[in-house]
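Only one protein chain is missing; all other protein chains are in place.
Naming follows writing order (A, B and C), and every chain is counted from residue 1.
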Amino acid sequence: MNIETLKNLLKRSYAPYSNFQVAAIAIDEDGKEYHGVNVENAAYPSGLCAERSALFGSVAYGGKVGTFKEIHIIAKKLDEISPCAGCRQVMTEFMPMDALVYQYSNDGSKVRINKLSELVPYPVHMKDIQ
Amino acid sequence: MNIETLKNLLKRSYAPYSNFQVAAIAIDEDGKEYHGVNVENAAYPSGLCAERSALFGSVAYGGKVGTFKEIHIIAKKLDEISPCAGCRQVMTEFMPMDALVYQYSNDGSKVRINKLSELVPYPVHMKDIQ
Amino acid sequence: MNIETLKNLLKRSYAPYSNFQVAAIAIDEDGKEYHGVNVENAAYPSGLCAERSALFGSVAYGGKVGTFKEIHIIAKKLDEISPCAGCRQVMTEFMPMDALVYQYSNDGSKVRINKLSELVPYPVHMKDIQ
Partner (left out) sequence: MNIETLKNLLKRSYAPYSNFQVAAIAIDEDGKEYHGVNVENAAYPSGLCAERSALFGSVAYGGKVGTFKEIHIIAKKLDEISPCAGCRQVMTEFMPMDALVYQYSNDGSKVRINKLSELVPYPVHMKDIQ
């Protein structure tokens, strides 16, 4: 994962309503990278965050749900970013709980790294509903 | 909040696809209770969880976003329940981070109580996007 | 359904991000009214529209999914409103296809009434996925 690639990805964000650009790169167990940006909608609840665009979009191209080992995220306007909890729920299906979430400052100079388990204590998983 | 009321609420859950019934009672700063159950949809992503049904549904009846002090949840089939992270994101808008989430066993005999801050470390708030 | 009640409901909308207030009143087969407003979230996709807040919120209070006969909607800033298609998907679970959607001008002086079947041609229903 190249931080310049991640920063450049911000230009592809579609955020005409919030003007809040976010980009994400998710990496599966084979080291393959999948890119995503946030994509908004006139009906706000029908938009999608960058993290989820990267993850959901990956599956048709061979991304294996449950095996992702890293996700890297950045926001154009934030010195400190965290994924929204809606995205965290999707991460719990795509990644083991010890997978790493890299959260960069907007200039890429700083990063906070958390295990997914640190962002989603007491997760809800498939075993819980079946 | 009466645990029998919460347990009885499970009967109103509409979960024909998962057969996984959940109920929630959210309480605002005035002590007023708002009820919710999960409501599914043939297009699975278009359904909604019990916690969010209680919170979103409250606002038209006077529930004030940002002031809720407690939410109580139960699932018919779970000895230990946690709210999904999608619901946790909505809670961060409805509740201060020290509000309490009561998570009951299905027979109501046990409860795990967490501050919202324990369920959503590093939350995303309005101040972050504006 | 009283149009003044619907207009007054707009005051309860929580729309600090879009400043676009919407209200809805859904009516079940017994004539009971359920109210809803749009409720936004700092993470835009985690918000919910007024129509869905009214419908989802109703179930814990006795609203029967599949039996709603009318829904009435209004937006503070729109002379002509339509429900977003995300809400229409939820309506197809809550209402028969000949149920009526009342779409008011913001001053309440005009209304366009459509059968749900006119707003969702070729709907997706439970029978399709089972």
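Throughout what follows, a residue touches a chain if its C-beta (ideal position, glycine included) is under 8 Å from a C-beta of that chain, and two chains touch if they have at least 3 such contacts.
Remember, it's a predicted structure, so these values are computed and weren't measured experimentally.
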For this session: Please provide the labels of all shown chains that the missing chain touches.
Result: A, B, C
Seminar exercise, completed: Out of A:1, A:59 or A:113, the sole contact with the unshown chain comes from A:59
Exercise. What residues on chain A make contact with the chain left out of this view?
Worked result: 9, 12-14, 16-17, 23, 35-37, 39-43, 46, 48, 50, 52-62, 65, 86, 89-90, 92-93, 124-126, 128-129
For this session: Spell out the interface residues on chain C facing the chain that's missing from view.
Result: 18, 20, 77-78, 81-86, 88-89, 92, 103, 112, 114, 118-124, 128-129
For this session: Spell out the interface residues on chain B facing the chain that's missing from view.
Result: 17-18, 40, 42-49, 84-86
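Convention: only the chains that are shown with their structure count from here on.
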For this session: Since chain A and chain C are copies that touch, just let me know if over half of their interface numbering is common to both, same, or not, different.
Result: same
Problem set entry | Angle (degrees, nearest 5) of the CA superposition of chain B onto chain C | 180
Seminar exercise, completed: chain B and chain C have mean C-alpha positions lying a whole-number Å distance apart equal to 22
For this session: Two or more other chains in contact with one residue: find those residues in chain B.
Result: 86, 89, 92, 124, 128-129
